[in-house]
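For this depiction, one protein chain was excluded, whereas all remaining protein chains were kept in their positions.
As written, the chains take the letters A, B and C, and residue 1 is the first residue of each chain.
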Amino acid sequence: MKDFLYSLELKVRDYECDLQSVVNNAAYLNYLEHTRHEFLLSVGLDFTKLSEMNLSPMVYRADIIYKTSLVSGDIFISTINVSRKGNLKILFHQKIYRKKDNKLMISATITKVIVKDGKAYNPDFYFKAINQE
Amino acid sequence: MKDFLYSLELKVRDYECDLQSVVNNAAYLNYLEHTRHEFLLSVGLDFTKLSEMNLSPMVYRADIIYKTSLVSGDIFISTINVSRKGNLKILFHQKIYRKKDNKLMISATITKVIVKDGKAYNPDFYFKAINQE
Amino acid sequence: MKDFLYSLELKVRDYECDLQSVVNNAAYLNYLEHTRHEFLLSVGLDFTKLSEMNLSPMVYRADIIYKTSLVSGDIFISTINVSRKGNLKILFHQKIYRKKDNKLMISATITKVIVKDGKAYNPDFYFKAINQE
Partner (left out) sequence: MKDFLYSLELKVRDYECDLQSVVNNAAYLNYLEHTRHEFLLSVGLDFTKLSEMNLSPMVYRADIIYKTSLVSGDIFISTINVSRKGNLKILFHQKIYRKKDNKLMISATITKVIVKDGKAYNPDFYFKAINQE
């Protein structure tokens, strides 16, 4: 039933909460990015390495459904799955669950492309690294 | 040809840029929220007022397409249009254009619902305020 | 040689880094706040409780010396000590060390006062909670 490749446990920080006493919508993008980078690091794909190869992974699309709001004190599990769309797009399927009751807080699909010299670059090396995990 | 109800001119702040020397993906969510709040304020719908009515506008969905990256020094125009979906959903159609060449940087649809006592609340008052502008 | 009351291990998140490829100066304030709140929570002083007592802890002063910059990938230890200044001020002595070599990255003194009904409030209960730890 483990439907993800990688997961990270994090805790809400009070400065991430806003006037409405919930985690601000933008902060989830931070959580999602941090989870992706930690995941990629875990399979040997870090930003420094990609930079040396003159490759820039760019977010092309973000589609997020906010189910329930995280609040101060909440611990949560941020999970990732990956798939490919067409030749060039990498889809990160990301979910965040509140730890205490496993409730789904947000569900997101983040589409990335790898850019080299201003053009989309074939992400075969990406999927090779991920699948060797 | 003016296809928006409201627009706001802003400038990239260097702390919004990240390791890749472009505005971080999450920072656009901040721009979009700030534009929505300024727009709503301009039609008399501020957070204090809504709070007094015990109403909580919540982001339910965010769908963002990143076309081109804003960088340090860029001035941009953030525009808003609004439509209704079904009875309860408010759609904010938001675009960000780079000022110097009017190039579209991002295009987003943010779906909000108004919550009162844990249930979705009819947003008629919202559209009334917006259309009276 | 343990010269702190509490410590927290954290890792730099890439979105906290800026154009200069180091953690942005403002992000350290986030780290320091999160460490204080986690520390206070560990001795039973959470924001909800204080709110119920109508007490607002406010930062009155922040004095920070930046020694070396944290960068992407760094793990660090954030430590706290507390002392009292005069009757009303609480001083948080906070240091951040890079984990891999125990190098001091920043050293800060954050001065807080507890405000109740617009006036400074005696923080005896604060020190009582801390010392009972």
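Just so we're on the same page, contacts are C-beta pairs under 8 Å (C-beta built on N, C-alpha and C of every residue); 3 or more make two chains touch, one makes a residue touch a chain.
Model, not experiment: these values are computed from the prediction.
Participant: Looking at the whole complex, which of C:7, C:30 or C:81 touches the chain that is not displayed?
Facilitator: Per the contact definition at the top, the residue touching the missing chain is C:30.
Participant: Decide which residue listed in C:47, C:76, C:97 or C:126 touches the omitted chain of the complex.
Facilitator: Checking each option in C:47, C:76, C:97 or C:126, the one touching the absent chain turns out to be C:47.
Participant: I'm checking contacts with the chain that's been left out. Which of C:8, C:43 or C:64 qualifies?
Facilitator: Result: among the candidates, C:64 touches the missing chain.
Participant: Name, in rising order, the residues on chain C that touch the hidden chain in the full complex.
Facilitator: 19-20, 24-27, 29-30, 33, 47, 56, 58-66, 69
Participant: Tell me where the left-out chain touches chain A, residue by residue.
Facilitator: 14-15, 17-19, 21, 24, 26, 72
Participant: Give me the chain B residues in contact with the hidden chain, please.
Facilitator: Touch with the absent chain occurs at residues 13-15, 30, 33-34, 37, 41, 46-48, 72-73.
Operating definition for what follows: only the chains that are shown with their structure count from here on.
Participant: Going by C-alpha centroids, which chain is farthest from chain C? Tell me that one.
Facilitator: B
Participant: Rounded to the nearest whole Å, what is the centre-to-centre distance of chain A and chain C, using the mean of the C-alpha atoms as each centre?
Facilitator: Those two chain centres are 28 Å apart.
Participant: When the C-alpha atoms of chain B and chain C are each averaged to a single point, how far apart are the two points in Å?
Facilitator: That gives a centre separation of 33 Å.
Participant: Taking the mean of the CA coordinates per chain, how far is chain A from chain B in Å?
Facilitator: Once rounded, the distance between the two centres reads 23 Å.
Participant: Where does chain A touch two or more other chains at once, residue-wise?
Facilitator: 30, 33, 47
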